[in-house]
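Dropping a structure here in structure tokens format, bear with me for questions.
Only one protein chain is missing; all other protein chains are in place.
Take a look at subunit A:
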Amino acid sequence: MSRHLIRAGVLAAFVVVPFYLEGFWLQAGLFAMSAAVGAIGLNLLTGATGQLSMGHAFFLAVGAYAYVYFAAEPTGSLGGLGLPTPLAAVLAVVLSGAAGGLFSPIAGRLKGAYLGIATLALIFLGQHLLFNAGPVTGGFNGRAVPPLELFGFVFSDAPELVVMDVPFGALERLWFLGGAVLLAAALFARGVLRGRPGRAMNTIRDHEIAAGVMGVPVARYRAGVFVLSSMYGGLAGVLLALVFQRTVPDYFGMLLSLDYLAMIVIGGLGSVGGAVIGAVFVSLLPQLLTRYGDALPLVAAPGSGDGVSPAEAARLLYGAAVVAVVLFLPGGLLGLLHSLRRRLPGLRLPLSANPTPSPETRS
């Protein structure tokens, strides 16, 4: 019962947000949603199957740039296919999966940290392509992202839309799209994790030999999870491109891959909830520091020389958070929530020894 109430509350809060919060927070929230989708994918691979990947940023780039290329009309020096945008989005995710599939002979054979080293190559390959394949990627300048158009509804500011006296621009519209995509991605991943593939993946992580002996084709599973995780990365990339409205090659570098690893470690390895919490934490922290940097000591505007920039401060903070989680919270923030929930009834125990029933038990 209470679970339904919590769900309804979360849904209501989610719907209300775009009516009250300004664009800055909507954009931050959308980045967090995109990051959450990507982090869920990485958690399937790294958290649940024990396969380290440093190449997640590459698959985000494939998703983002493939969407732009498929959806954009060709103009002058820039190529494009001009496909309907929803089709372009789907194809971008499929292409990310195919890119993961091309890498899967390696992803199936290497395990754990060794795969992490091999996937580093993807980052360098990606950066090289993004800067040099000009007609597709727009090179150094990146490309403008065509807005998504779903059944005649455009996710951009252009045709004005006012809902209950609130102007609904691109961010407000994308807010609901992002929420729906994240929910679908989370439910799918939860189904995978709780079902037959999830058990096989967890056993590959915990005991590779046992997994094989119990009938799990280990190499095929590793390759399959890598493809699935690439598709999540691609989906996150499409969402990111739609929110950012421009693709920037620098963004898809090594630091982004590290951010994703930080997300799943901080949030909690191997679970959907952990990926989402970690993604929210890691992607909102720099935004919070940017916004409230003036009020904080040692944080200063970039380039002013008075202290560290908000982005650097955020990296330092969540670097510290990773260390703290590894040392003190093996289950991540999600594990902390679970243990708090377990302990709360324990805290109430002395109170419930009292003969008068508490309000909760009476109702």
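Here is the rule we go by: a residue touches a chain if its C-beta (ideal position, glycine included) is under 8 Å from a C-beta of that chain, and two chains touch if they have at least 3 such contacts; residues count from 1.
The rule is simple: contacts and distances are computed from a predicted model.
Asker: Can you work out the missing subunit's protein name as recorded in UniProt? Choose among "NADH-quinone oxidoreductase subunit M", "Multitransmembrane protein", "Transglutaminase-like enzyme, putative cysteine protease" or "Branched-chain amino acid transport system ATP-binding protein".
Answerer: Cross-referencing UniProt, the chain left out corresponds to "Branched-chain amino acid transport system ATP-binding protein".
Asker: Going by the contact rule already stated, which one of A:Val68, A:Leu91, A:Leu228 or A:Leu289 would touch the omitted chain in the full complex?
Answerer: A:Leu228
Asker: Among A:Leu26, A:Met54, A:Leu122 or A:Ala200, exactly one should touch the missing chain; which is it?
Answerer: A:Ala200
Asker: Given that one chain is not shown, which residue among A:Trp25, A:Phe168 or A:Phe188 touches it?
Answerer: If we include the chain that is not displayed, A:Phe188 is the one touching it.
Asker: Using the definition of touch stated at the top, determine which of A:Ala210, A:Ala324 or A:Leu340 touches the missing chain.
Answerer: A:Ala210
Asker: List the subunit A residues touching the unshown chain?
Answerer: Residues in contact with the chain left out: 188-189, 191-192, 194-200, 202-203, 205-207, 209-218, 224, 228.
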